[in-house]
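Right, I'll just put the structure down here and ask away after.
Heads up, one of the protein chains got dropped from this complex, but the rest are sitting where they should.
Chain naming follows the written order as A, B and C, and within any one chain the residues start at number 1.
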């Protein structure tokens, strides 16, 4: 999961966020961007290429915090637009039902998901995107993979924090896990 | 549910269909067409206005049989295009997971759903449609209702066979049941 | 939603919780206790009878906060045992996929759910309970309703904060919304 510290006035300062992270589960959303054909079948999965604070390269899903007073669907749209650009045209699901809930623990092994910074609970959605994707901010690139490529050990091995498991769950949910 | 007898060569003759209907559950799909805003929130629900074989007027969901060798998502697309026209641009869900399974029994009262002709088991999906809808075939009209209007006793009272219950389930699934 | 301030060492003090509530969405779980028959069909819905801090009587679902380092399924079990007693034998769902996500806002009208104290985001589950239920703590009583009774205006009218909507969503999810 990416560093989501927000600096807009009224949101949490870095100190407040750190303090809260030490005491509460933090609500996140994870989005798996996909391309679909006319019948809704997933044909491609989009993964971000990121460079972490420690210099490591990794592939990642679109992920981020839900803010105070923000609806989950607004958080989804905000993070998708931030990571994929303003003309990605994401189709946020009509139903709030996530395909799974990913529980990231600071201690590895409690669940398949791990975030050393915090206990984050993430609502995970598959989101078809119809427009042009232009990664920005800390995302270096967005690559579209076939479901078979996305589920390959090479690509999964470049994901961290258990997002490889989450990606496989998304592929299973849309019936495209090889 | 509408009369779905197909006359294309290779499909069932009316006699064969009648015979099969008397012996097997018949697989259907039900689609609830909706309009959504940029955040995926359902803003309108589309209902067909139909005249049944006995002259009664009723509002109905998009509904029809899944054919031999036809994928569920292809059946969804076919019935949506048949009822809403060729430029409705339905967004068939990426996941095959229906929001519910509606079991229509020939005997009323076994389940909330009833079809005097047959035992039909229907996979039900909410389908956002983005384009222009031009009802054709036996559909006389398509009317877009707000979720509040769609869930009103007046509109629900114009639906038959338990599709009023199915509509409420769809609204509940997308978080818009009043 | 009930007051969930915890006093166990290591958890949040009341002041810390109040401070956090003013800045972050707080993660909750909602559970709808049900009785099922051998085929899994819901035959009864259990609702708590509570007296709020202002003396008002209301019916409520089992609801409470997810703690730091606590898995969602452990939070579900903890709140069910707290409200229904130690021998209720709740069958926590095998899948973490909730039937919906209820977003309680401090401002009424943003969503169907409202909590004046906080912005709470709640993962909602239907939980069959097989054992004896003995409400304790602030719950005065637990009453089992048929789905028809539970969905009646009288019972729904005794629920607050939008839990009537959530209850209808649960009934719709299990195919028992009248």
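Note that in this section contacts are C-beta pairs under 8 Å (C-beta built on N, C-alpha and C of every residue); 3 or more make two chains touch, one makes a residue touch a chain.
Remember, predicted model here, so these are calculated numbers, not experimental data.
Undergrad: Can you tell me which of C:102, C:126, C:142 or C:155 touches the chain that was removed from the display?
TA: Looking across C:102, C:126, C:142 or C:155, the contact with the absent chain belongs to C:126.
Undergrad: Sort through B:111, B:146 or B:160 and give me the one touching the missing partner chain.
TA: For the chain that is not drawn, the touching residue is B:111.
Undergrad: Out of C:13, C:56 or C:95, point to the residue that touches the absent chain in the complete complex.
TA: C:95
Undergrad: Please identify which residue in B:89, B:121 or B:156 touches the non-displayed chain.
TA: Only one listed residue reaches the unshown chain, and that is B:121.
Undergrad: What residues on chain B make contact with the chain left out of this view?
TA: For chain B, the residues touching the absent chain are 12, 16, 20, 22-27, 66-72, 95-101, 103, 105-106, 110-111, 119, 121, 123.
Undergrad: Pick out the residues on chain A that sit against the missing chain.
TA: Looking at chain A, the ones touching the missing chain are residues 100, 111-112, 165, 168-169, 172-173, 175, 177-178.
Undergrad: Tell me which stretches of chain C touch the chain missing from the display.
TA: 34, 36, 38-42, 71, 73-74, 76-77, 91-97, 99, 126, 128, 173-175
In this section, only the chains that are shown with their structure count from here on.
Undergrad: How would the chain A/chain C interface be labelled, same or different, where same requires over half of its residue numbers to be shared?
TA: Over half of the interface numbering overlaps between copies: same.
Undergrad: Distance from the CA centroid of chain B to that of chain C, rounded to the nearest Å?
TA: For chain B versus chain C, the centre distance works out to 33 Å.
Undergrad: Please compute the C-alpha centroid of chain A, do the same for chain C, then give the distance between them in whole Å.
TA: That gives a centre separation of 28 Å.
Undergrad: When you check chain A against every other chain, which residues touch at least two of them?
TA: Within chain A, the residues that touch at least two other chains are 71, 95-97, 99.
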